[in-house]
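Written out below as C-alpha cells is the structure these notes cover.
Moving on, here comes chain A:
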Amino acid sequence: MTHLDSELKQIKQQVIEMMTLVRNQLAKGKNAVLTFDKDLVHEINANEKRVNAMELSIDRAIENTLALYTPVAVDLRFVMASFKISADLERIGDNAVGIAKYINHVNEQLTAADLDKIKFVEMYENALLMLENVFEAFEKEDTKLAREVFVKDKVLNKINLNAASITIQFIQQTPDKINNYLYLLSIIRKLERVGDLAKNIAEELIFYIEAKVLKHHKKK
Partner candidate 1 sequence: MTNALKNKLIDNAFKVFGIICTLFGLVILGILIFNIAEVGLTRIDWNFITSLPSRKAEKAGIYTALMGTVWILFLTAIIAFPIGVGAGIYLEEYGKKSKWANFLEINISNLAGVPSIIYGLLGLEIFVRAFNMGGSILAGSFTLALLILPIIIVSTREALKAVPSSIKDASVALGASKWQTIWNQTLPASIGGVLTGVILAISRAIGETAPLIVVGALAYVPFAPSSPMDEFTVMPIQIFNWVSRPQHEFAVNAAAAIIILLLITFMMNGVAVYYRNKWQKKIKW
Partner candidate 2 sequence: MQVLEKQQIMTGSQKLIEEKKTIIEARDVNVFYGHFQALKGINLTIKENSVTAFIGPSGCGKSTFLRCFNRMNDYIDEFCLDGEILIDNNKIYWNKIVVEELRKEVGMVFQKPNPFPKTIFENVAYGLKIHGIKDKTYIEEQVVKSLKDVALWDEVKDDLKKSALALSGGQQQRLCIARTLAVEPKIILMDEPTSALDPISTAKIEELLFDLKQKYTIVIVTHNMQQAARISDKTAFFYMGDLIEYDDTKTIFTNPKQEKTQNYITGRFG
C-alpha cells in the first residue's frame, strides 16, 4: 500500500465516521420532535461541536493530501468529492440542530394527528433512508445505490409542496397555535433541504466513481 493509499483510506474512514454521526443527529432530531424531550436537544447541540470538529479534521487531512501527495485521476476525484461531501454533511448536521432547536421555542407538543396529516414521520423516515442509502453507497462505492436517492427525493419534494397549504389549513382551524405550525413548516423545509444535500452527496459520489458530472442536469 502506498502512502497515498493509506491517506485516502483514512479520509474515507473519517467521512464515514462523520456520516454516522450526522445521521444519528438527524434521527435524534426526529425523536426530539416526537417526544418533546429537551434533554435530547441538549445532546444534539453538544454533538454538533463534534460534527464541526470532524469537518475541520477532514479539511485538514484533504489539504495535507493535496499538498503532499498530489493525487490524480480517481484519487483526485475522491479527494474533491470528499471535500464537498464533508461540507454537505456539516450542513445536514446544522439542519438537525435547527430542527431540534424548535422544541425550545414551541410551548406545547404537536399532536400526532397534525404530524400525521402533514406526513411528518413519512418525510423524516424517507430523509433518513436517503442518508442511509447514500452513506452505504459511499462505503461500498456503489453508484446504483446512490442513484436510488434521486427517486426518494421526489417523495420529499411532494410532501414539501403540499406542506404549505396544509399549514394554512392548520392555522385557519386553530389560529392560537400559529407559532407551532410555522415551526412545523420550517422543519418540513429543513428536511427538504436535507434531501437536497443527500442528493448532492450522491452526485459527488457518481462524479468520483464514474467521473460523470450530474450537477445541473436532469436526472433519470
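Quick notes on this structure:
What we mean here is this: a contact is a pair of C-beta atoms (placed from the backbone, for glycine too) under 8 Å apart; a residue touches a chain by one contact, two chains touch by 3 or more; residues count from 1.
The candidates were selected such that all candidates are chains of the complex that A comes from, given by their letters.
This is a predicted model, so every value here is computed, not measured.
This complex pairs chain A in touch with one listed candidate out of 1 or 2: 2. By the touch rule above, chain A contacts candidate 2 in their complex via residues 2-4, 10, 13-14, 16-17, 54, 57, 63-64, 67-70.
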